[in-house]
Each structure stands twice: as C-alpha cells, then as structure tokens.
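The structure under discussion is supplied below as structure tokens; questions concerning it will follow.
Here the complex is missing one protein chain, while the rest keep their positions.
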Amino acid sequence: MSKTKRIGVLTGGGDCPGLNAVIRAVTKCAVFSHGLEVVGIEDGFQGLIERRVRTLTTDDVSNILTLGGTILGTNNRCDPKRYPVTIDGRVELQDTSEQVMAYIAELGLDALLVIGGDGTMSVASNFANRGVNCIGVPKTIDNDLEGSDVTFGFATACHVATEALDRIHTTAASHHRAMLVEVMGRNAGWIALHTGVAAGADIILLPEIPFDIDKICQKVVDRSRHGKRFSILCVSEGAKPIDGVQAVDRVDPLSPDPIRLGGISKVVADRIEKRTGLETRTTILGHVQRGGTPVPEDRLLATSFGHAAIAALMAGKKNRMVVMQGGRVTDIDIFKVANRQRQVPLDHPLILAARDIDTSFGD
Amino acid sequence: MSKTKRIGVLTGGGDCPGLNAVIRAVTKCAVFSHGLEVVGIEDGFQGLIERRVRTLTTDDVSNILTLGGTILGTNNRCDPKRYPVTIDGRVELQDTSEQVMAYIAELGLDALLVIGGDGTMSVASNFANRGVNCIGVPKTIDNDLEGSDVTFGFATACHVATEALDRIHTTAASHHRAMLVEVMGRNAGWIALHTGVAAGADIILLPEIPFDIDKICQKVVDRSRHGKRFSILCVSEGAKPIDGVQAVDRVDPLSPDPIRLGGISKVVADRIEKRTGLETRTTILGHVQRGGTPVPEDRLLATSFGHAAIAALMAGKKNRMVVMQGGRVTDIDIFKVANRQRQVPLDHPLILAARDIDTSFGD
Amino acid sequence: MSKTKRIGVLTGGGDCPGLNAVIRAVTKCAVFSHGLEVVGIEDGFQGLIERRVRTLTTDDVSNILTLGGTILGTNNRCDPKRYPVTIDGRVELQDTSEQVMAYIAELGLDALLVIGGDGTMSVASNFANRGVNCIGVPKTIDNDLEGSDVTFGFATACHVATEALDRIHTTAASHHRAMLVEVMGRNAGWIALHTGVAAGADIILLPEIPFDIDKICQKVVDRSRHGKRFSILCVSEGAKPIDGVQAVDRVDPLSPDPIRLGGISKVVADRIEKRTGLETRTTILGHVQRGGTPVPEDRLLATSFGHAAIAALMAGKKNRMVVMQGGRVTDIDIFKVANRQRQVPLDHPLILAARDIDTSFGD
Partner (left out) sequence: MSKTKRIGVLTGGGDCPGLNAVIRAVTKCAVFSHGLEVVGIEDGFQGLIERRVRTLTTDDVSNILTLGGTILGTNNRCDPKRYPVTIDGRVELQDTSEQVMAYIAELGLDALLVIGGDGTMSVASNFANRGVNCIGVPKTIDNDLEGSDVTFGFATACHVATEALDRIHTTAASHHRAMLVEVMGRNAGWIALHTGVAAGADIILLPEIPFDIDKICQKVVDRSRHGKRFSILCVSEGAKPIDGVQAVDRVDPLSPDPIRLGGISKVVADRIEKRTGLETRTTILGHVQRGGTPVPEDRLLATSFGHAAIAALMAGKKNRMVVMQGGRVTDIDIFKVANRQRQVPLDHPLILAARDIDTSFGD
C-alpha cells in the first residue's frame, strides 16, 4: 500500500466548471480519510517553476463546490520545458524541468495530482518519466477526451448553450428569420450535438459532418414553405463546409495586423442571407460556456473523479488518469492519454434520433 | 417488418419533466420517418374508456420540447379494470377492459405507446395480454425503475432540489442553524443522494440507510465545535429511523379526519432542536420537483427513449419497454417490469465518495 | 463636514439577499472614496457585546456581490439590553449597553452602520440615544418597511417564488388539481401579490384581504366548469379567513410539546379538498426565499443604499436611515422608523389589474 504523506495539486489549461469541486473532493478525501497533507500549487506548472504554493486545509475548500473557476489559478500554456526567460532583453525558452524536480523534492511531495486537459497531461508525463507519481484528473468542457465517456464541465457548457438557444427560439418565432448560435467544442461536435438536440435546433453543424451550404439553404426554404417562419441553427465552432471554405481571420481596417473577428457561424449566416433573402442573426456564446456555477451533474462527476484519484493513489497506483467508462469511474495509463480528440461517431444514437425527428446536419 | 400504420400514445401516472419531449419525439419520428398516423389519448387510460382522443400532427408537437407537464393530460390512478361508475347513487368499480379493447379496434390502432411508471405499465400489460402491442417508455423522477440505469425527469428533480439547497446554504451560513430540505424519491434515495452530494450537504438521510438520531445530533454538535456554524441536511421523504419511529399522519384539530401534514424532516428537525438547542428550519420542496422545463439531460433522454420506442415498433418488436443500460438505450419485456423499486446499493460510488469527504448518513 | 475616520458595520435580523452587496458598497465607498477605516462586527450586536470584530479591507469584500447571506454573520434576536448570562446555573437577562458603549469608544468608531430590519433599528436607537451616530440601511424581504417604497431582498424572494409557481403550473395543468404555494411576507402581502400576479395565479390570498373559503371553492369549481382543469393559489403566510379560523400549531403525537407543523395553506388545501372533491397539493417554500444569489435589482438597490449611507455619513448627517421614495434614495430619521408594517393598500394598482384579468382574492 501507499506510503503517501504529502501531495501537490494543480490545475492547468482552460477554464472548466467543476475544477473547484475536484480540488475540494481531493483535499477533503486526502485530509479526512487518509490524513495526508495537501499542497496547492498556483497557476498550474508555473507555480512549480516560480515556487508559488500554499497548504490547502479542509477549511480552504469549504464553500467552493459551487464556485466556477479554480481557486488555485490556472495557466493555458506553461510547459516547464519551454519557460520564457528574459536574458539581455531577449526572451529565451529554458528547460526548467530539473529546477521543478528539485522543488518537488524540497516540498516533499509523494505525488502530484494534475487536473487538466491533454496538454497538461502531456506536460505531466515529462515529470512522470522523471519519477514523480502523477495522478491525472481529466478536464475539458469539450468532452473530447479519448478514454473517458464523459468529462466534467461538459454538462454545464451544454446547459448554458441550451438556455441561450431556448431564449433565441422565442425571438426567432416572432420574426421570419434564421438564428445561428455558435458553441464551443474545438474539433469535436459534442456540445453542438447535445445542445442542438436538447434545444430542438432545426439544423446542427458538427465538425464531423462537413456541411453543404446549399443543403442548409434548402432546409431553411423548405421550412418557410411549410409555414415555419424561422430556423434555428446550432453551429459548432469547428464546423466545416464540404468545399473547404473556412472561417478566416479577418482584417481590422484600423489595424495593420490581422485579428480574429468571429467564427464560421457568421460566414454561414452571410451565405443564408444572400441566397434566401431571409434575415439572419448570430450569437457567438464564447466564454460564458466555461464559467459560473457547475450544474449538479458536473459537481457529481468532479467529486467522483477527485475521490477516485485519491483512492487510486492510496491503492499504490502510479501514473494513472481517472476516467469514466461504461458508467463506472476507473483509471488508465497517463502516458497513453492520446493527443487526438474523441470525435462524435457518425452513427451516434443522438445523430440517428435527430435525423428521425427531421433535424438536418447540413449534409 | 412492422405493418404498423396507426398508433396511440398516452401518458399515465404522476407528473415528470420530459413527458412532452417523449410525445414530440414519438410523433415526429412516427410521422416524418415512417409515415404513421399518431392518435393522442387524453388523461391516460381514462381517455380510452371515455373516448377522448385526438390526432397528433407534427405541428401539435412543435414547441413542446421545453414545456413541463404533458399536453395529453395524465391520470394517477385510472385502471380500466376498476373504473368507478355511479349506479343508483352508489359508486361501483366496473371492468371496462372489453370496452377499451373495442375502442382500440375501432380507432384502428396497431400499437399503443404507453409512457408511464410501473403502475401504468402494469395496466398496459392487461391489454398486452389481450393482444394489443404495447410499447412502454418508463417515466419516474424517482429513478427507481428496476431495469433502467436512469429515467428522464430525475435530472430535473435533482437540479431543482440542488438549487434549493444552494440557496439554503447561504442563509444557513449566516446563522447558527441546522437547515433541513426534504426531497422526493418514495422508498429510494436517488434524489436525496445525488442532490445531497451535488449540494455538499453535511448529512444525507436515505431510505436505504436507517438513521440514528443520536448520530445526527452528534454530527451537528461536532461541526459546531469545529467552528462550523451550521449543518445542512438533505432528507429523502422515505428516510427511516433505526428505531422505527416514523413520520405520521397528524391530526388537524379543526377537522375530524386525519390529514397528512408533513414529512419525516419535521420530526428530525424537532429532535435536533430539542437535543442540541440549535435552531432548525425545514423546507419540503414538494411538487416543484415534478414541474417546469426539463434540463437538457432529460430532454436528451426523453428524445432518445421516444425515438427508440418507435424504432422498436418499426422493427416489429412486441410488448417491450425501452430502457437505458450501460450507457445504451435498449428494450426489455414489458411483462417483466418489476413492481419492486430499484434502491440505492449501499456500496454505491457516490455513497463511498460522500463518506470519504466527511458526509454523514446518520448511521 | 464629517470628521469620520473609522466606522463599524453590522448586519442584524433574518437573512436577506443583498446583505453582502451592502457590505461591499459600504466598504468600497468608505475606503476608496473617503479613506475611512471599516470595522466589521460579527453576528450583529452580539459581536459588540462579545468583542468579536475584524477590519474589513476592500479585498475582503471582493467577490461577495453575488453571495447570499452575510459575511459578518447575523443574529435574529440579540438586544444588548437583554443579553442572557448564566449565573449560578440560571439564565439572567443583563443590560450590557454600557459595556457596548465602552467597546465602541475603545474601537474608536465615529459611527455605526446598521443593516437590519425594524427590530435591529430599534436596538440601534438605544445607542443613538446614548450618542453613537447610527446610520441605518433597511433590510427585509417582506418589503413591509414603513418609509421606503421598496427594500432589497424583496425582488429575489419574488423571483424564487415565481420560479416555483412557474414549475407548479405545468404539473397542475396535467392533472385535475388545485395547487397551493405558500410564500413569506409576515403580515404584509407584498410577496404574495407580486408573485401571484407575475406567475398568473388564479387565486391570491393576502393578509390584507381576509378570505372566504366558500368564495375560494366557488372559484375553483367555476374554473373546472369552464374547462380549466386546475387552479393555482398563491397564499401569503399571513393570509387570514374572514371567520377567524387560523393556521394553528399542531400537536406532534410523538412529543409532549406542541410544534409548529405548517401554515395556513394546508388548512385551505384541506378545506378545498373536502368541499370540492378536487385533489390538492401544497408547497411551503420557506427559507429558499431568503437565500442565494440576489437578482440584479437587489444588487443595484443594495449598492445604492450602501453608497447613500456613506454619503449621508460624510455629509455630516446623524441618526438617519436610507430609504427609497418615489424612485430616489433619500434618508429619514432613524428614531421615527415605525414598528408597524407597511401593508398592501386595497386599491393597489396590481390588485386592480389582477381583479380585471379575473384573478380572485377569495373575497
């Protein structure tokens, strides 16, 4: 059995509802059930480089279950192998791995509990290779982690996006309009699929099913002919047209540099408006999908993952990541966390159901 | 394959968020994908006795996805075998089964799609035995159906109850108090367990774990000694004390008849107040857990179930009930729908996790 | 002008969404705009007796705007004139006023900012009489303060109650039922009136309009005859029948002492069920109306009140309470804060509007 006495906890990557629920479960399980000491590391791996840590007591994690964000702070891009240092006015990327290893030893950490996405797990595996026992807890609102059926944050993102679509629905119904809502998900359509079906969107655009703009316009016109005044489109930010035209970075005329100004949904809206003459309106939800109080499902999943991570640790396991498979929490080799995304299979039951209730995927 | 042309749909039993989502999915799949006619039957089996039906078009089910309740109406207790008829001023229970069979034949229904709980399924099996193809869709907010891992309505009930507990939490923290919230679930603790863990309740009382009032008071006092000003209790309406003292129907002094006045949570609150001297406050959520817009999870599950029911029918299946097992929608023999409830197993991962984060179950 | 350098802040009375928003506004205005020191007093006047205070910095009040409850704690009943002390095993009520005065002097407080209801203001006036400059900020979810058109917490209470009624509405519509929801408000019907009209209740019972149970039953039966399957009743906890029958403390048969088991809504429900034969269901919302994140209106009102309190103080005003009158924040003499409640006038525009859209008040 484990002789673990003292563990470090960090959160890395983008924001995700449920991070604090994991930190709370980890800390409470560690302290109450196993008498461990927990060291909170600030801003992901950056805190290990910059020596910013603090002890986490069970009081510190009281009342954070419902809190969005992470009390530890996070960092999107920090990799100790490539830490930017300014030398003689020039920024150089240094490998600080040894420095981090020394600090971990100094802190006396028997294990590192790493809560993050595939990027964070990849950084963790660097230290796992150097002998640090890394226990991973996967985190992504996009639900695209290979190895887990579901990830926390996803339910909240779908909840927020569905509420927005519900609101849009009523304003669409009062006008002759096509309303587009662009949701997150990177190159996986999980949020768009779940949100689109839950909100009864007429057209759902997923990265996994390249869309034909003609088919979309046809659907909109057909609905209009059948007396439906409006069409609701739920568009994944990663949706792609069959002919390869893509959302592009557009030029701000006030600025010499190109800046990113919006997504694929604006291009689709523009096309619909031009071809059908129908008014369109677009909402790009953005970061509201990543923030705020997690829904109960995500709190339960985050609590289960946090509990399972400590249980794995205390069972003497090494370098594992907890996952949900077939309705049960289990764990997999942290080195094998694939960097490729888990996309929506084309025969997913929700896609089949949606097609049968006359939802179009633009194909 | 099925030669089904015309189907009846009814909803029976208590209210449950997602009923309309099933009616919508069933009707859209039946009409759009299979060209069936759909007959909506009003108020459960009562509509078959009283000949109250109407054709359901896809327009009729537009915009009902987010609507609580059921557009068809429901009926808690109607069994055609025991239909109350007033004869010479006396109420007699008549068996109207043959009359219903004749009406089904007259309507030309090739199948009956029955959305309801175990009571409704039991009534349906009467007609299945007489040759009507009955396809069941299970419905209960209590999540206690033997044969399905989860039922629609459950997520919404937990969501509503969790929101209430979240609100209670802040008012508890400002005072020295024990706050009790009583949730539904009949003799199964699913809602209390999920809500209690999701909301971070300090004590969770389930029907499956008889509670010791001394242990509850001890926990409350211990928390107080450790500087925690308050305790939150999430109490299942079916919670039972180890010594068999129960919530009882109390007597309204204004009335000769006993009426039911409240639940076990009031008895527990009274005991805590007397023994610890701490103020207590009790909220019994009641029917708010059964109504209103279903959360996205329930809309997805209800849509999947509705779709699967039509798919089973069109595949030529007979007398089946759709269920969720191991993350997949499948179907089981409608005659075998057990009348016993699926209770929470004592080694459920959420119970283990809750104990490890220092939640008490009063045992 | 004021030479105020250091002020104390306390919250007294029952919980109310927006308390933290006042504390935040008071502290930020005091520190950022006037360079004052702010001393937070714990648990209302009890903190002044028991010498429990702490400095409040602007960091301490960061991120509390949306938080329910009060970070300072509160106390429902503490009056320094009657502070219970145990002497020789007996509890005696002592007058600790001088002790409190000495502590205030010791702390060097130039003013006391008192956030509370009429009870708290009455206690404050004791110290105002002894020379402490007391600036009051009124607080009650019941909206029944004589002198202010509106109080913070009220909008949130109405919001929570309206959401509950919205949920109840759909479950009522699926059955033949009368659904009753009992809301707070003490002897004023503000919450019931606003909630009832906002949620489209069929019958609204207010303390200001004694109800006739026959009229209520008649309304329910009339609706049934006109094809309305259900009736929704929004019942103020202070509602009274014309014939003086009241909700009473009922006897718990397991206990020698009477305990309070529920409200007037259960008595009304019982009467409706007996006389009309219609099923009824009752929900008593309780403390969920007092807790949780305040709605935007309450955050704005609380922020305005906090700002106005500091402005009054810095303008050299003494012993005033800030109020809202005719859409403007102003202040009144704290000694004149009436102990009587502001009830709903019988010709209130919402009552007239409700009657014209066929809402019954049971009279």
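All chains are identified by letter, namely A, B and C, in their written order; residue positions are counted from 1 within each chain.
Here is the rule we go by: contacts are C-beta pairs under 8 Å (C-beta built on N, C-alpha and C of every residue); 3 or more make two chains touch, one makes a residue touch a chain.
Please read all numbers here as calculations on a predicted model, not as lab measurements.
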>> Checking the contacts here: which visible chains does the omitted one touch?
In response: A, C
> Any idea which of C:Asp166, C:Asp212, C:Asp333 or C:Asp363 touches the chain not displayed?
Replying inline: C:Asp166
>> Please identify which residue in C:Ile242, C:Ile332 or C:Leu350 touches the non-displayed chain.
In response: C:Leu350
>> Among A:Ala30, A:Leu48, A:Leu67 or A:Ala188, which one touches the chain that has been omitted from the display?
In response: A:Leu67
> Considering the whole complex, which of A:Lys266, A:Arg320 or A:Arg342 touches the chain not shown?
Replying inline: A:Lys266
>> Just checking the interface: what residues of subunit A touch the absent partner chain?
In response: 11, 15, 19, 67-70, 73-76, 160, 163-164, 166-175, 179, 229, 245, 248, 250-255, 259, 261-262, 266-267, 270, 274, 281-288, 290-292
> Touching the missing chain, which residues of subunit C?
Replying inline: 24-25, 28-29, 32-33, 58, 63, 65-66, 149, 155, 158-159, 162, 166, 169, 173, 194-195, 197-200, 293, 295-297, 299-300, 303-304, 307-308, 310-311, 326-329, 349-350, 352-353, 356-358
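What we mean here is this: only the chains that are shown with their structure count from here on.
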> Can you give the whole-Å distance between the Cα centres of subunit A and subunit C?
Replying inline: 41
> How many Å are there between the centre of subunit B and the centre of subunit C, using C-alpha atoms for each centre?
Replying inline: 34
>> Touching at least two other chains at once: which residues of subunit C meet that condition?
In response: none
